[in-house]
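Got a structure for you, written out below as structure tokens; questions coming shortly.
One protein chain omitted, others in place.
On to chain A.
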Amino acid sequence: MTQRQERGRGSGTPAARADRGPTRSIDVDDLPALARGCAVMGAGGGGDPLVGVLMAREAIQRHGPVRLVDLGDLPDDGLVMPCGLVGAPTIAIEKLENGGEGGCLAAEAEALTGRPVVAIMPFEIGGSNGLIPLTWAARLGLPYVDADGMGRAFPTMPQMTMNLAGVSSSPCLMADERLNTLVIRTGGVEWTERLLRSSTAAFGGAAVAALYLMDVATARRATVPGSVSRALELGTAMARVEIDPIDTVVEELAAVELIRGKVIDVERETSGGFVRGSAIVEDATGEGRLLRLEIQNENLAALEDGEVRACVPDIITVLDARTGEAIVTERLRYGQRVGVIAFPCPEVWRSPAGLAVAGPAAFGLRFPYTPLAAGGTRAS
């Protein structure tokens, strides 16, 4: 199956694409919708997109709207720079960026490859990383690619579609707000991940990175297409308040509503560098149904009566029952009224190679992957 066919139903309809026309651009007014969409696609991870909205707004106000382009509209041999924030989102909302980090990454990429960067691509659409590179695109006057390397949020660098497609993660470029830059050359993505992680700590817990540098022709087969417009359309639909917000998300994403109710327990521990834990949601209708969420930065699995109802790499997101906004795992709290939805991941993650890096076993879960059933249904 080709990547084109893998596009999620929410954004991929021919009508939606025709509506957008050839010259789409992202302006200040689009940012709240994009943020809402990115948060839902973040599977509870990737950080709160708000700070990304503020940075992008500042940059777009100064430098003008950013062109959103399909990879098909770019020259085959143009250099695409997948990039984003690495480290702790909680640190990124406190120690905000300088703004010039993306320029450092691009300059370094151009110096190393001897070619100009033709477009900026978010390596991760879920959470704040769907927005942060937009700031850099605005400041550099470059277009933003309507694609990403995950179709959701994941915690590590090997968990990118470029890795599955055989694109090298090396050289990996890093920068911080002091505009210190670092080039990591490795023989494999595991070492890239290892060195990037410890460098992030040295940079103060959060930094920015670009890796899997590739030409446009490669990017067309190595990325998840349509991610940005999917997030934008989802966020726009959520703003229509006349319908129940959770129903809206379920419809837009062809998702399954796993449960609607109250968070009655949240357990967390930080181990091995990642936040692990679980949350239990009790059904609101009083039928006594309980849904247990397994969490490791993102929502990994949803279990009911010992059965797996959804699990990675499919996307599980907790939504605020009143607003429909996604709740990141760090903000899950007792008493919250929520709906839990799940929707299918990009098809490439369901391949043996995809499951090897992003399936349940890759997260230490002791059950096999159960593909999420076709969506669009409610729990009740």
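Note that in this section contacts are C-beta pairs under 8 Å (C-beta built on N, C-alpha and C of every residue); 3 or more make two chains touch, one makes a residue touch a chain; residues count from 1.
One rule holds for everything that comes next: contacts and distances are computed from a predicted model.
*Asks:* Can you tell which of "Glycolate oxidase subunit GlcE", "Hydantoinase/oxoprolinase family protein", "Acyl-CoA dehydrogenase" or "NADH-quinone oxidoreductase subunit D" UniProt lists for the chain that's not drawn?
*Replies:* "Hydantoinase/oxoprolinase family protein"
*Asks:* Could you tell which one of A:Ser227, A:Ser278, A:Asn297 or A:Thr317 touches the chain left off the display?
*Replies:* Only one of A:Ser227, A:Ser278, A:Asn297 or A:Thr317 touches the chain omitted from view, namely A:Asn297.
*Asks:* Which listed residue (A:Thr200, A:Ser278 or A:Asn299) would be found touching the missing chain in the intact complex?
*Replies:* A:Thr200
*Asks:* Against the chain that's been left off, what residues of chain A make contact? List them.
*Replies:* 45, 47, 50-51, 54-55, 57-59, 86-91, 93-100, 135, 155, 177-179, 197-198, 200-201, 204-205, 260-262, 268-271, 273-275, 284-286, 297, 320-323, 325, 327, 329-331, 333, 335-337
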